[in-house]
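Coming up: chain A.
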Amino acid sequence: MNEKTPSKLEKVLAAGHMAVTSECGPPRGSDPEVIKKKAELIKDHVDAINITDNQTSVTRMCSLAACIQLKLMGVEPVLQMVTRDRNRIALQSDILGAASFDIHNILCLSGDHQSFGDCSQGQNVHDLDSMQLIQTVRHMRDEGKFLGGDDIKRPPQMFVGAAANPFADPFEIRVPRLAKKVASGVEFIQTQCIFNLDKFEEWMQGVRDRGLHEKAHIMAGITPFKSAGMARFMQKRVPGMDIPDHVVKRMADTPKDQQAAEGITIAVESIQRLKECEGVHGFHIMAIEWEEKVPEIAERSGLYPRPQV
Partner candidate 1 sequence: MRLNYPPDIKIVRVPCTGKVDLVHLLHAFEKGVDGVFVVGCLEGDCRYKTGNLRARKRVEQARAILDQVGVGGERVGMYNLSSGEGPRFAQYAMEMDEIIRRLGPNPLKAARKPKAA
Partner candidate 2 sequence: MIVADRKPVEEIMDMVKDVSSLLILGCNECVTVCEAGGKKEVAVLASTLRMSFLNQGKEVRVDERTLERQCDHEYLEEIRNIADQYDAVVSLACGVGVQFMAETYPRLPIFPGVNTCFLGVTEERGLWTERCQACGQCILSQTAGVCPISRCAKRLLNGPCGGSTKGKCEINPDLPCAWQLIIDRLAALGRMDDYEQLMPLKDWTTDRAGGPRKVVREDVQS
């Protein structure tokens, strides 16, 4: 695959290296230092950092502003953009705003429903859905035109990504859904965090059967457990999460003061197994509010140092 953008993430993947990304949540305030500090902890161990977009519908500093902060620090951002909060005018507008700061990666999502967040009485927009947003970015980049048909001066050069959840229901359409995203023009995928490795590999088999792994780079999502309580909570209360009982048991059987370390070890073991899975081209390490552990996970998984491209 030839690179179409100046994105460093795209270059790493195109060169055939395992790429590594991580993510940071912006603050619930306007202090940019929060983002800068988190980025400092992980920037040398990842190729790019995702900034979440009002995740779980909790109002935070916008992803675009935080991505600009990263860019000013010399760190490569991935702009996450949900369709819940913005209509097609605002979406195109924010894409251009990001492009004006040479932000070259975007992750297109629908977004969690606003009832989960702090403004549950608000409207949701969903003028477009995530697949249509992927199409929009590709259209702006490759045709150089707005949705309305007018030319864009200095079109955005963005590497387009989306999320995939191999564990959401119904399982039978999880591969067709990826096929749809590929048909929309997606170029890289970050999956939901993986704990059920067997099921993930089953999904990857389906992905490979249709050749989708050659059309989009798949990055496996990894989240370390901080505690057995976190494992239980995620298993029972987070939709679209598949955590096998034996994994929860492994955490629960570990003495409390060693649970965090055990969680990291499970993450490292998962990465090492999935490195061997054909079609997995990288890892997206999500350690929200635990960013300081990302370097250790990357190093123990043999993903450090990051290649220079």
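By our rule, contacts are C-beta pairs under 8 Å (C-beta built on N, C-alpha and C of every residue); 3 or more make two chains touch, one makes a residue touch a chain; residues count from 1.
Criterion applied: all candidates are chains of the complex that A comes from, given by their letters.
Computed from a predicted structure; not experimentally measured.
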Numbered candidate touching chain A, per complex, among 1 or 2: 2
Chain A residues within the candidate 2 interface of the complex: 84, 88, 110-113, 115-116, 124, 126-132, 135-136, 147, 163, 165, 168-170, 172-173, 176, 179-180, 183-184, 192, 239-240
